[in-house]
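A single protein chain has been omitted from the complex, and every remaining protein chain is retained in its original position.
Just so it is clear, A, B and C label the chains in written order, and each chain counts residues from 1 on its own.
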Amino acid sequence: MEQILNRIKDKIEIKISTKKRDDLYFFTVEKEQIEFILSYLKEQENFTHLAFMQAVDYLEDGKFQLTYMLYNYKIHINLGVNVLIDRKKAEMFSMHKLWPHIWQYQREIHELFGINFPGSPRVNESFVLEGWEEIPPMRRDFDTLEYSEKTFYQRPGRSTNDPKEYMKEKMYKNYADTPTIRREK
Amino acid sequence: MNRMSENKYKGFEADRSKYPEMKDGKPVIDLESHKYTKIWQGPQHPGVTGNMALELIIDGDEVVDTKTRVGYLHRAFEKLMERRRYIQCFPIVCRICVPEPDTNEYCVSAAMEDLSGIVVPEKAQWLRTLNLEMSRVGSFLMWLGGQAGSIGMGAIGQWTVGMRDFWLDLFEEMTGGRVYHMYMIPGGVRKDLPDGFKDRARDLIIRTRKLLVNIENTFFNNIIVKSRLKGLGIITPEMVDEYGIVGPNARASGRECDIRINNPYVKYGELDIKMITSNGCDAYARAELRYQELLQSLDLVSQILDKIPEKGEIQAKLPNVLHWKIPAGQTYVKAESTRGEHGFYMVSDGSEFPRRVFARGASYTHAISLLEKLAVNISISDTAALMVSLHTCPPEIER
Amino acid sequence: MKKKDINEIEKQMKLANEGLPEKERALFSDARPSSVAPLNKYLEGFLNWARSRSMWMLAFGTGCGATELRPLMTSRFDMSRFGIAPRPTPRQAAIFVVGGYASIKTIKRIVRSYEEMQGPKYVIALGSCTINGGMYYDSYYTINRLDYYIPVDIYIAGCMPRPEALIAGFNRLKEKIRAGECEGMNKYTDNFDWYKKNQKQIIKDWNMPDYNW
Partner (left out) sequence: MNIWIKILYAIISISVATIYGLILGGFVRKIYARAHGRFGPPIWQPFLDIIQTHGRRVAISHGVMYYLGPVFRLGGGLGTYLFIPVIYGSVVFANFSMAGDLLLVMYFIFFGQLGMALGAGQGGHPYSPLGIARGLAQMSAFEVPFSLAVIAVAIQYQSLNITTIVAAQQGSILNWTLFTNPFAVIAAMISLLGMNMHSPFSIVLAPQEIPIGPPIEMNGSFLGILQTNRGLFAAAKLVLFMNLFFGGATNLLIMVIKTFFIYLVSVIVGASFPRFRPEQSFRFFLKWPTIIGIIGIIFVAYF
């Protein structure tokens, strides 16, 4: 695996690369390089299986992180390729020429995150949402609780407690601030 | 009958010559011409597996075009997890896949442990292996009934689902829950095995094996079963990578992809486990392969029962879970469910709440792109059998 | 995020299959459903007895509750002992078992299937998620209370309810039917506008007929 990483490093510049486990590596590339690096990994390095493709919303940084998780059947290693794209101009190249089934993920991300994939087949079809009028729900600035309370009728009598406060009140009342359970700093 | 048994891989490409028009590799279907009928199979249809729908366009009895429609079970788990603490995420994940919830539990616990660097004690790992393998048995039993039921043989379903219920009883003894177990909490497992559990489990294995002999005689050696399932839904070896096929569906096409062997997790590395593959590529080969795996799972359960240490810790020391902050990072943990690779991708940003959790279900590609590809030019009576033979489970598609 | 004003919906609503395109409107009935009064005491009592002994259930697994229906149908718990049988089409079914949480997309189908069923019809709602949302109380896509959209006769609590609990629920429904208390269908037709208003509030693209009778 180290050799493969070195070979990739010869070709392009990798910003961050981490080894999570023996069989799991991650690295981050630029948006423009993604088409090249994925086809290189698939054709040359036998990372033929695309396990999934997903997006993470970094609202604070104004970025979306897209992850392509590849798998190599020969050396049994997972490799995650991360790309950061701008949140304001959320657009990404479609990879359906490499893996025909990736259009599903692109359709899902298009619907739930609002990222565009120009050229991806059936990307505008509805996946799970039907008649959705709000912003894409998986974005961090969409508050699901608020929406649920506004839209659906609540049955009275349901109460929610903040677990931290609630436990402090109920369980650790007697020994105030010196609980026996180790706390993290 | 065995339309595709000869020339297996050549004859696969759908014969589109009959259709009036082809544009960009897709048939143009004019519903106004009264030649075609559009039928929704599902969500209210006894033939579909769970709450999903197939939008079929049929020409007489033959399916011309298929589209899978999902989203009827969307509960937005991933969104809900973003606003729950790590330990609160744990009890909701098992709802993602109902017939086999333990894989979800394991994956999410293991992802948390992986991110925060907790090492699970030996005995807890053995108990996890036992739980995972038992859930595979239950799920396979249910699937076997479903496959038989989809071609109209109700008796097998009655037997296997009845037998699965006794496995659920074992689960209840072990974990306290029948369907949802919430057993493999982060850091270990909740409980030790009750007294006499091993004997009862071994007894049940013997009973299940007896039943399976009957099923082999009545189902797998049945000539009508063979005539219906052979040649149905052929997955060529080239399609495995193209469509991201995993699990038994890929193994029945000759691909060696079992996560338990390739990337051993929990204690699978210490068990005597063999890769089962087949070259049949069709629905019957998949059914037979799953049957073999069921037998293997039963064997593994008894191996695990022999190997579980009597004494030992079952819980690692955790920080106070209510304000448990996991260091920033990302990880992907996968396990082999009965449908194939089941994985959780978890991103933490160092706070008390996960930044993003994604559940990768095997049915995601099986039920949508693969099924849409396979369910063309088959008889409408085969759609249910084909869908079951891919072992689709809608809740893990839309989560 | 703008919430649609309920009164606004009410004002717009004329309830004559307005959600359908012009061409399809002719295909569906535009007669408003009306409630049907029970017959005289003895005849209705006899029919109720027969209804309670032969309960045809719609085979529509709407949620994870459907998993526990399978053991109930098969050899371990065998619900056919009590005369409960699954029917594959809503026209013939009398009992609708709503299996757990209902997403917006499913509630549309639930409403439609419910209206296609011929009365008298009964609804059993499984699981905590139909009562108050359960563990999906804050989800943007699952409803919290089922009884605002269709009338519910029996709730079975739990996540998920065990088959024994289901049998107990069915038995309770039997008692209620025999006592003549299950008039859910008349309740629905009497408060038709209210139910439709609630349904249209969550189902944003209303493209089905208003009357599915």
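Here is the rule we use: contacts are C-beta pairs under 8 Å (C-beta built on N, C-alpha and C of every residue); 3 or more make two chains touch, one makes a residue touch a chain.
Remember, it's a predicted structure, so these values are computed and weren't measured experimentally.
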item	value
Partners of the unshown chain among those that are drawn	B, C
Residue of B:W126, B:W159 or B:Y284 touching the missing chain in the full complex	B:W159
Among C:L69, C:A94 or C:M160, residue touching the chain not depicted	C:A94
Among B:N51, B:S150 or B:T392, residue touching the chain not depicted	B:S150
On subunit B, residues whose C-beta touches the chain left out of the figure	1, 37-39, 45-47, 60-61, 148-155, 158-159, 162, 218, 222, 224-225, 227-228, 379-384
Residues in subunit C touching the chain absent from view	36, 46-47, 50-51, 53-54, 56, 59, 74-75, 78, 80-81, 83, 85, 87-89, 91-92, 94, 118-120, 185, 213
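Everything that follows uses one rule, which is that only the chains that are shown with their structure count from here on.
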item	value
Arrangement of touching chains [line / ring / star / complete / other]	complete
Pair of chains joined by more contacts [C-beta pairs], A-C or B-C	B-C
Central chain (by mean CA position)	B
Whole-Å gap separating subunit B and subunit C, where each centre is the average of the chain's CA atoms	30
For subunit A paired with subunit C, centre-to-centre distance based on mean C-alpha positions, whole Å	37
Shared-contact residues (touching 2 or more other chains) in subunit A	128-130, 137, 142, 144-145
Touching two or more other chains - residue numbers and ranges from subunit B	71, 74, 76, 79-80, 83
Residues of subunit B defined as touching subunit C within the complex	43-46, 50-51, 71-76, 79-80, 83, 91-92, 95, 98-99, 142, 145, 157-159, 161-162, 164-165, 168, 178-180, 395
Subunit C partner contacts - residues on subunit A that touch it in the complex	128-135, 137, 142, 144-148, 150-155, 157-158
Parts of subunit C lying in touch with subunit A, wherever the complex brings them together	1, 3, 104-105, 108, 131-133, 137-141, 143-145, 148, 198, 201-205
